[in-house]
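One protein chain omitted, others in place.
Moving on, here comes chain A:
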Amino acid sequence: MSSPATSLPPVLPPALPPIRDEYERPLEPLGELVFEAPLPFGKRLLAQAWLRKTLIALVLIAIWEIAARAVDNDLLLPTFGATFSAFVQGVWSGELLRKTAVSMSVLLRGYLLGAALAFVLTSLAVSTRVGRDFLSMLTAMFNPLPSIALLPLALLWFGLGTGSLLFVLVHAVLWPLALNTYSGFQSVPATLRMTGRNYGLTGMRHVLLILVPAALPSILAGLRVGWAFAWRTLIAAELVFGASSGSGGLGWYIFQNRNELYTDRVFAGLAAVIVIGLLIEHLVFDTLERVTVRKWGVQH
């Protein structure tokens, strides 16, 4: 058998690079070289998130206004102008503010109660195995259950009033927040946990001083989701059974005005919900993020 290698040209040794001279070069002073230059004005302006968002809002408002004028029916779709004047009028007369205050006070109580319960549940879950099973079973059972579905039951147990609202609010906030907080606790790096234990921290002190700050990105995400769920649930619940003891909230305001066909006021009520949502999102949660997780470089 003839080897195919014999027909190939002989293998040459690989060519080596030439040996070159060494050299050293003293660093000369840089002189007038410019290291940093300011960004152009336009780019700096567009770097501002609030400006970009305001532009988006203006575009949306313009689309709304055009659509409303095309439909030309105040009962179905009032213009932005009409809604705005109804909103200003509602604020001026104090009615909208009063309703908002009623909603907010219930909302905050329910939210804080739900957050406290979520903290207790997750603290138990990270420290004991039974607590972990308890939390995972409860969240699996109750998280998919819409709060509004519990409202008839709540009305039966707590009657027409704040008690029922608080009950459904706690339900709306507790499970998403507990889930997020717990997953945040679980994703704390093992090194950081060991560091905490190395300092001799145990139990509640370990949770509060190490786990909570380390899991803060997840906890904040949970607080945001919980806040949105709470708002939805509250407005929906108020739409269902309206006023408690004569002073209804925003949902009641929307419902009442729809009955009386003041569509512009219905829109003003919805706008109030949106405005509060935006304010809380940007003033409270964004600020919280800026002074914590962004400053610490754990979230960008």
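Rule of thumb we're sticking to: contacts are C-beta pairs under 8 Å (C-beta built on N, C-alpha and C of every residue); 3 or more make two chains touch, one makes a residue touch a chain; residues count from 1.
In this section, contacts and distances are computed from a predicted model.
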{"item": "Among \"NADH-quinone oxidoreductase subunit L\", \"NitT/TauT family transport system ATP-binding protein\", \"Germination protein, Ger(X)C family\" or \"Anaerobic glycerol-3-phosphate dehydrogenase subunit A\", the UniProt name of the subunit that does not appear here", "value": "\"NitT/TauT family transport system ATP-binding protein\""}
{"item": "Given A:Val88, A:Leu160, A:Met194 or A:Leu261, the one touching the chain that is not displayed", "value": "A:Met194"}
{"item": "From A:Leu77, A:Ala115 or A:Leu216, residue that would touch the chain that is not displayed", "value": "A:Leu216"}
{"item": "Positions on chain A contacted by the hidden chain, ascending", "value": "189, 191-192, 194-195, 197-201, 205, 209-210, 213-214, 216, 292, 295-298"}
